[in-house]
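For this depiction, one protein chain was excluded, whereas all remaining protein chains were kept in their positions.
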Amino acid sequence: MGLAYRYTFQRRLPYLLLAPSVIVLLALISYPLAFALRNSFWFWNLQMGPAPLYYSGLDNYRMVFQVTPFAVALKNTLLLGFLGTFAQFWFGMGIALLLHTHLRGMGLMRAALIMPTTLAPVVAGFLFRYLLEPKGGLLPWLLAGIGFPVPPQGFLGNANTALFSIGLVDTWQWTPFFAIVLYAGLLSINEEIKEAAQVDGATQWRMFWSITLPLLRPIAAFLVMIRFMQLFNSFDLVFVLTSGGPGTASRTLSFNLYREGLVNYNIGTTAAMTWIVVIIVSVIINLYLFFIYRKREW
Amino acid sequence: MSKQGISRRDFLKVGGAASAALAGASPLGSLARVAAQGDTAINVLTVGDPWDLALQSVTDQFTEATGITVNIESLGYTALQARLVNAFLTQSADADVIAVDQMWISQYADNGWIRSLDDFISMDSDANFDDFVPECLYSLSTWRNSVWTLPIASYAQGIMYRTDLFEAAGIDPLPSSVADAGMWTWEDYFGILEQINGVDLDGTSMYGTTVIGAQPVPVVHMYSQLSASYGTRWFTQFPEAPWDFTPTINSDANLAALNDWKRLYELSPPESINYLWFDAGTRFSQGDIGMFYHWTPYFYLVNNEGYLTGTPSPVVDKFETAVLPTLTAGGDQVVSLGGWSLGMPSTSANQEAAWQFIKWATGSEAQKAMGEVNVKGYQFADFSRQSNYDDADLNAIYPFLGTQLEMMKLGDGKVVRPPAPIYTSLEGVYGLQINQAMSGQVSSEQALGTTQTLFENILRGNQMIPYGVDSFDDTLENTKALQASLSGM
Partner (left out) sequence: MRRWGRRDKIAIYALMALVMIFFLGPIFWFILLAFRHPSEAYTLPPQLFFEPYLGNFGDTFVDPGNNAPQLLSSVIVSSGATLLSLPFALAAAYALSRFAVRGKEFIMNWYISLLIAPPIVFVIPYFILMSRIGWAGTYQAMIVTLQTLAIPFSVWLLKSFMDEVPLDLEEAAWVDGAGRFAAFIRIIIPLALPGIIVTSMFTFVFSWNNVIFPLALSKQSTTTLPVGTISFFASTGVYWGHIAATAVVAMLPPMIIFLLLGRYVVRGLTFGAVKG
């Protein structure tokens, strides 16, 4: 084996190793995207026939805005994403700080705390659908007992609380994730920096804001991105808890896609909606990456 | 699959020709052979409705009689729909008999996915085809002058009310027969609800009624009954020919119905805005609802505290059934008629055996056996045959059958929820708007205005307006004529 050959092989090896996964993934995602792009310009409704019937120009895109509750679903999806991520981050941060006191038993509690995150989202959905049942559910009973105003239609049936309740269930499920990861982040902060600051007479509060939080920034930025997108994609919880109701109060983009695609079987309109969502997601991710990572790389 | 650019009209022709060709190949030559064979097995796809349990409990009798093994797979509604669409797209023959929702008939028939049963029926006198209540066939099984399925479970709608409450409040019993219902109007119905709402009965504060409010499908099932009774029609002309699908959903009649529907909701538990079918039934069986109307299976289901709990509900022997009221005294009535029927995929490789099963399961004897199944309560009274309604044994178990039959006879599944090919999409937006009107997010006028616009958009987008395909004069009379001709009369 000549040295030159060996060198070339060495240079190419990483790409040969990357190739299988990249090719498989490209194949797996380009089919749906190409499929959706083509069929977004064709009339194809499985209720009307098994194959695309004719070229329909931009009709499908028009149908998305004219027929499906698109605007309200976009609003709900963004609201769920922003509020959910915000609540989970700060709630999780609080718990991480409690764990970080290192009092006796915290290790055990940290291990047990992860349980909600391990559940399948549908299971979490069922769990809370049962707990929130207006007649006979534990939570309305407890809350009414302490004088909390329980909407008469139940939390999932009231237009003002349905989306909020979905966000709450997601927060229940994913706050432990934030807590445990942020706790790991706290552990990695060099204690000497804090001790130095303490010697300088900084208060706990100030130390948290000006030392701890900035040091957690890389982790936090990553967590927030992952969770925001997972919330943006919320389908399982909506499906089990409210089916998007009452009215359109808890419709999300994913649920719209599900209804149009797998209930109405309107493939053309679903395809158009798919591309609209893909574009929205790309814009959000790239904006986020631009603002958060413009100064640093991970 | 790759045929693109053909028009819908061409497409229907292809589908029609395909099914006609299949129908042409005489299927009955080998019936005797099937009966002789002991090792035939058929796959049956059903849906998890009450009738399914009853059917599964008696299927052994079919196997004993014919030697045909039956594998029943019971799915949820959406899973069944997905599975069927999937199977039809791939032309894969993984089922010989399928449960068909009345709404799917037009789609399956037009696409040639299920085969017409006309030949089987006309060549097989055992089918006792003339015994079927014509309204059930009309609503569940016929499309374009063919019979595509046979009804396995027919549901009409009717009233359940608390006799003890009526007595305590000094209200006369409601009419259980149309003959006594001359003066029985929706205004009376609302009057009674207002009278009993909030009444204290043995320490329980009663709600006047309960609605089924969950969007989109459940609320349409219940609301469309009130709306049809008030004279609402979905389209300018359907099912009579020539079809004109220009929507008429934003009519004065429907506005009156929607306003009264909101009244109905005010007299219901607030959480009923999220109720599915069974939630309303369970609520009534728990004892704090005075009167409500629902699909007729609930006439027997409410005897249990919850489905399959096996615990008798507190309202057993404390409720009666009654006929639905009309808008004006002695006026016209249209009752919602829905349910399930059994059909045969065109791809089935065991068509003879499949027909034997369909004939048996929808036959008088099997239906009676299903009605007599008593597992955690009686499970089935959703008959489609006159002989079952006349049966003394069944009437002893289900004393309400007379009322139920009268409701069936006023039933018209093609008007109340018209099975147009894109019904699912229409129902989706309609249910959403009714639900929003109930929650006060929009006014009744806005809800119906939006529904009208969305209907137009959907129907135009799907080439239903203008309608370019041949219409069929789909009237009850034509179904009766078809029934007579296939019965050899």
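Just so it is clear, A and B label the chains in written order, and each chain counts residues from 1 on its own.
Rule of thumb we're sticking to: a contact is a pair of C-beta atoms (placed from the backbone, for glycine too) under 8 Å apart; a residue touches a chain by one contact, two chains touch by 3 or more.
Everything quoted here is computed from the prediction, not taken from an experiment.
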item	value
Contact partner of the left-out chain, one of A:Leu83, A:Leu98 or A:Ile292	A:Leu98
Touching the absent chain when the full complex is considered, from A:Asn45, A:Thr175 or A:Thr212	A:Thr175
Hidden partner chain, residues of subunit A it touches	10, 13-15, 17-18, 20-22, 24-25, 28-29, 31-32, 35-36, 95, 98, 101-103, 106, 109, 111-123, 126-128, 130-131, 133, 135-138, 141, 172, 175-177, 180-181, 184-185, 188, 191, 219, 222-223, 225-226, 229-230, 232-233, 235-236, 239-240, 253-254, 257-258, 261-262, 267, 270-271, 274, 277-278, 281, 285, 289, 297-298
Those residues of subunit B which, in the complete complex, touch the missing chain	1, 47-50, 73, 75-77, 79, 82-83, 86-87, 89-90, 92, 276-278, 281-282, 301, 305-309, 311
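Keep this in mind: only the chains that are shown with their structure count from here on.
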item	value
Distance between the centres, which are taken as Cα means, of subunit B and subunit A, whole angstrom	40
Subunit A to subunit B touching residues, read off their complex	42-43, 45-55, 59, 63, 66-67, 69, 134-135, 151-154, 156-159, 242-249, 259, 262-266, 269
List of subunit B residues in touch with subunit A within their complex	1-8, 11, 15, 78, 81-82, 85, 88-89, 107, 110-111, 213-215, 269-271, 273-274, 283, 421-422, 424-425, 428-429, 432, 435-436, 438-442, 454, 457-458, 461-463
